[in-house]
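Of the protein chains in this complex, all but one are displayed in their positions.
So, subunit A:
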Amino acid sequence: MTPVLEARNLKRDYHIPGSLLKKAKTVHAVKGVSFKVEQGKTLSIVGESGCGKSTLARMVTMIDPVTSGEMLIDGQKVDIVAEPLSSDMRSKVQIVFQNPYGSLNPRKKIGDILTEPLIINTKIPAAERRDRAMAMLKKVGLEEKHYSRYPHMFSGGQRQRVAIARALMLNPRLLVLDEPVSALDLSVQAQVLNLLADLQEEFHLTYVFISHDLSVVRHISDDVMVMYFGEAVEYGSRDQVFGDPQHSYTKTLFAATPRVDVEAIKARLERRKRA
């Protein structure tokens, strides 16, 4: 079976033009990353801020071009510099952003936000578009009455549900989730994660899940990739990476996760008393 997404040695450089006093500089945001994701699986990408996670997400969603390396979606090579994307290709990969307050057009009603991808990419008549949007709205746990409301009337969790619904309107194969729950509070995080898990099962979706929250990653992923300064320092199945981290950065990362079990708290209090 061909993997939904395969990346071979992906690189992305940002060129910063120089001026009179400064030399031109090239920033290597992603320095050669390879991975593949099978259908219905979740690949999590973790790492600290500025390590190239979001750049990778932008490349996978075909927003930014790849500097070098190959990216295959459904076994088909993608190069947005060489040729404009077909709407068929566009609809295969969709994205959900981190900040639910910036990812919905504040001047558009929810219904218009949901039907826009269909208007652009398909020739479905208006009535059917509306039905599909309604159905999707219910699928993500919202109600029909929300169809003609504006984004500012929703809470963060509800907006994120709308954002997920919008991403799913085109029946994508691959969903890139760029820290989709980082901006939400804990109880809502759990709801949205469960929704994502349900949707994955129902539509056989493939996820690329970008996060820096290790407990979330452990909960949701099949494979894990750890990035550090633009390089993938660790890549393997979840149990492999969490159980036996090889790279020193991964070990530091796991050690930095706060632990809340009783034993750990007691040990910490003990240490503080002694100090």
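As a working rule, contacts are C-beta pairs under 8 Å (C-beta built on N, C-alpha and C of every residue); 3 or more make two chains touch, one makes a residue touch a chain; residues count from 1.
Just so we're on the same page, contacts and distances are computed from a predicted model.
Student: Which of the following is the UniProt-recorded protein name of the chain this complex doesn't show: "Fumarate reductase iron-sulfur subunit", "Na(+)/H(+) antiporter subunit B", "Membrane protein" or "Dipeptide transport system permease protein"?
Tutor: The correct option from "Fumarate reductase iron-sulfur subunit", "Na(+)/H(+) antiporter subunit B", "Membrane protein" or "Dipeptide transport system permease protein" is "Dipeptide transport system permease protein", the UniProt name of the unshown chain.
Student: For the chain not shown, which residue from A:I63, A:A135 or A:I265 touches it across the whole complex?
Tutor: A:I63
Student: Can you work out which residue in A:E38, A:D74 or A:E116 touches the chain that's missing from view?
Tutor: For the chain that is not drawn, the touching residue is A:E116.
Student: Just one of A:K23, A:R107, A:K123 or A:R274 touches the chain that is missing; which is it?
Tutor: A:R107
Student: With respect to the chain omitted from the figure, which of A:M71, A:I95, A:L184 or A:V241 is a touching residue?
Tutor: Of these options, the touching residue for the absent chain is A:I95.
Student: Considering the complete complex, identify which of A:T26, A:S68 or A:S87 is in touch with the unshown chain.
Tutor: Within the whole complex, the residue contacting the unshown chain is A:S87.
Student: For subunit A, which positions touch the chain that isn't shown here?
Tutor: Subunit A touches the missing chain through residues 61-63, 85, 87, 90-91, 93-95, 97, 99, 102-107, 116-117, 120-121, 149, 153, 163, 166, 169-170.
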